[in-house]
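Before I ask anything, let me first share the structure, which is written out below as structure tokens.
A single protein chain has been omitted from the complex, and every remaining protein chain is retained in its original position.
By written order: A, B and C. Residues from 1 in each chain.
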Amino acid sequence: MTTPAEALPTQEMLINMGPQHPSTHGVLRVLLRTDGEVVVNAKPDVGYLHRALEKIGERVTYAQFMPFTDRLDYLASMNCNCAWAWAVEKLAGIEVPERAEYIRVIVAELNRISSHLIAFGSFTADMGAFTPFLYSIRERERVNDLFEEICGNRLTYNFARIGGVSADLPQGFLEKTKEFLDYFEPKIPEYNNLISYNKIFLHRLANVAVVTAEEAVAYGLTGPNLRGSGVAFDLRRDEPYSVYPKLEFNVCVGTGERGQVGDCFDRYMVRINEMRESVKILRQAIAQIPEGPVLAKVPRLFKPPAGEVYFRSECPRGETGFYVISDGTVNPYRLKIRTGSFVTMNVFEKVTKGLMIADIVAVIGSFDIILPEIDR
Amino acid sequence: MEALARSLVSAVPAIAGVPLWTVTLLMMVLSAAVLLAFALTFGGLGSYVLRKVAGDIQVRIGPNRVGPYGLLQFLADGAKLLLKEDIIPAKADRFLFILAPYLVFVGSFAAFVVLPFGVGLTASDLNIGVYYVMAVTSLVVVGILMAGWASNNKWALLGGMRAAAQIVSYEIPVGMAIMPAVLIAGSLSLQDIVRSQGGLLGIFGWNLFHNPFTFFSFFLYFTAAQAETNQTPFDIPEAESELVSGYNVEYSGIRYAFFFLAEFGDMFVVAALATACFLGGWHVPFFRAEALPALWGNLLSLAVFLIKAFALVLVMMWVRWTLPRLRVDQLMRMSWKYLVPLTFVNLLGVSLWLLIFKGKGIPALIASLIG
Amino acid sequence: MGLKQYIADIVEAVVTTAKGMRITARYGVDAKEEITQQYPEVRREPSERFRGFLHNDIARCTSCTMCVKVCPVDCISLEAVRGADKKMVLASYDINIGRCMYCGLCVEACPTKCLTHTSGYEKASVDRGELILHFVHEDPAEIKARVAKQVAEAAAKAAEAAKAAEAAKAAESPKMTESLRPGKAEGSIVPAAPAFAAAVGNPGGGNPGGPKAPDAAKEEWEKKG
Partner (left out) sequence: MEPQAIHDAVKAKFGDAIVELQAEGFRPPFVVVAPERIADVALYLRDDPAMLFDALMCLSGVDYKDRFAVAYHLYSMTHRHTVGLKVFLPRENPAVASVDAVWPAANFMEREAFDLFGIDFPGSKDLRRILLPEDWDGHPLRKDYKYPEFYHGIKV
């Protein structure tokens, strides 16, 4: 007696998903080995966007590297800017004026909102609902307007400086930010009504690509992906830097609302909820921001003492860590950038076994990877 | 058609000398040309409306550059598609690759023949009309599968396979959901089905309000039909974000345009079928179009029919721009576990209702109670 | 799966779909929600701090080369010669905006604030050469020659003056005075910043006909490496 599967032998198919594919969020190539629609194995192949940022880092000065951090995670340039500034300040022991720290936190949290908006929008677009994507872009435009006002650019901000920020807040900026928050906060329940709790959407995400808490830690997941697995770990709270200890906020974790803890839906919901927390942080920061200078005195020919520092901060896509080795000259001796997305891709092959092709798209979207950060 | 020709010959003495078969043939060609023109115009304008609706819903403007309000955008697009290079992949199965778009287009266009556009406006009032529509629209799946296979592209193949599985599965709930209307009218002819829905304060004669089962039948039909036309919650054969563009990924130029037109044609066909079977077809509310002189009656009923059908098309677009996409296994589950059993239950319910109440619907019962 | 769950599933699907469709319908009907701007006709005003194309007011430029040194991608090239009055005279000042990444570090570094961002941002071009902005419109060789001539004249004048003064002094007292020394004629300042950006900082573009000759850039690049 032969089973139908034996009587009708099938062949596995090798499919190249990417580097040009609408939902790989850039130039990611996934080598799919599929049995019909079911994925037997999915190997990610990264590196198509490698720009040798670490090598560049060894050749420019500390201050000159700032615009390159814009290009690390272009959806969260502010966070990367600030992370680099904090890393170098830690290396050189520079005291930053408090107002500058507050400004950094404000722009970083605004950028977190805009970055999560893109994550939300592109994820829903990957799921086939194109409309929420444009709603999220609409909100992000407002953040971009704010950023244009503060630093003059809409994507590559280059706003932070070693020892502070490049410029003080423009007139009326805080009021405009408040206005934006008032406008934005009611949009989150609207998103939830529009799509988050849509039955089809839930079915697509619940119980798909579950990453357990142990796996998440072992594979080095960070940021929303780690919290989606139910690990309440947030660098802003657990390894506090800047003025975050003075601000109150919750760490959102995945709760297994509609399935197992750590599925795609949990990771998605963590981002949605984090936008709320960012709004909360922003309101407090706006209320607390002191007057004062925004840039510490840093010599033009800035030479930090020799030493090695690893500084990590909470970026929208996980922990962005700078491992800086200084030999006391104007250029970093070695600069290693540890990014959330890069490490996240490591777990991709493991969680995608046995899923369907449509789920691969969901997994890529729910990890919210961004290719410049992976390839650097 | 022959009867029509005979009446035309008797009405216009000038053409009495022409043989009857010539007149019949000419009229056939003429009606085909009219329908084709309608289908193409609808395909073009439909794409404009689709984008405009998308724009409105997505807080954008939509097409606005060509002509007033961008109305001529579809002409520009058509010209562009016509002039584009026609690419046939080197490793493609040329014959099937070329044949596929025509099959798809024929499948969707042939269904227009029996649609009851007005009191007397139908190209051919087949006595198996509903059956015919179901049959010719199935041709689409053959074309899509061919396109997917012949493209020699794995994404296209996946799209084709998905389409085959999907359309075949959804034929069943679609057919079952239309059956109540057929039962009530006692005929498979679409004109008969429409005629059975007249009277009773305009809208209460519609099958939609006949009894609770037909009410649900309409929504079941609409859902299943949405799937049959590959509209968004069920657009997995194209699934832009998964399969890039699915079965038509290798097509370009005019061949792609055929797929595109067929999709819009399908959209109109299912909307028109829903109108004819559940929304009273060309019946004008509170008014008897049949009583008017033939020309005015036809025009009025045509307008009403188109309004109803376009409204349904709009709703389809609205759904399309709201919902995310199902996964392929969920799509199958939805058909076999939800739609098929529910349509069967509905069919049973309608049959029992007709048996118990002797073919009368709720509005008719109430009317007879009142007197 | 019980019947209750079955029906609950259907109800949930219908209700959530209806909720979503209500929201999209509201945006669809409400024309006020449209946020698109008709770009070429309607333009939004860039903000005050907008970082558009760079502009150098060469009248105020002191050729200090701060901008050249601070630019991370080497998109500014500057050539200057020392003039007769010991001030630097710009021979050429080019900015390759195809390579510029609008980071604004040069503007911050500029001591005389003559280098500024304009609000311009449209520069589509079919020629990479058009992406190089020239701020000194004369031919650098001409300027150099002119300045050299001026310097020579000044030197000659100074020498004459010195001679005259000497003669006068000699007449007054026999002691020699130091003659005024003219500035160096060939004071061309070569950009000192590393030139690796040709290959590294501009991943897509390779060497887009930058201000430096490709070979020269490569040589420097190798020296660095």
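Here are some notes:
Criterion: contacts are C-beta pairs under 8 Å (C-beta built on N, C-alpha and C of every residue); 3 or more make two chains touch, one makes a residue touch a chain.
From a predicted model like this one, the values you see are computed outputs, not experimental measurements.
When the whole complex is considered, the residue among A:Gly47, A:Pro245 or A:Gly354 that touches the unshown chain is A:Gly47.
The missing chain lies against chain A, touching residues 46-47, 50, 52, 54-55, 90, 215, 217-220, 231, 233, 238-239, 305-310, 312, 319, 321, 323, 325, 334, 336, 338, 342-343, 345-347, 350, 375-376.
By our rule, only the chains that are shown with their structure count from here on.
Chain contact topology: the protein chains form a complete graph, every chain touching every other one.
Ranking every chain by how far its Cα centroid lies from the centroid of chain A, the top place goes to B.
Set side by side, the interfaces A-C and B-C show unequal numbers of C-beta pairs in contact, with more at A-C. Here the CA centre of chain A is 45 Å from the CA centre of chain B. Work out the mean CA point of chain A and of chain C, and you get 31 Å between them. Chain centres here are Cα averages; for chain B and chain C they lie 60 Å apart.
For chain A, residues that reach two or more other chains under the stated contact definition are 131, 135, 138, 194-195, 198, 200. Taken residue by residue, chain C touches two or more other chains at 17, 20, 23-24, 27, 35, whereas all remaining positions touch fewer. For chain C in complex with chain A, the residues that touch the partner chain are 9, 12-13, 16-17, 19-20, 23-24, 27, 35, 46-51, 70, 72, 101-105, 108, 117, 194, 196, 200-201, 203, 224. Contact residues of chain B toward chain C in the complex are 53, 56-61, 64, 318-319, 321-323, 338. Against chain A, in their complex, chain B makes its touches with residues 54, 57-60, 154-155, 158, 161-162, 232-233, 235-236, 239-244, 321-330.
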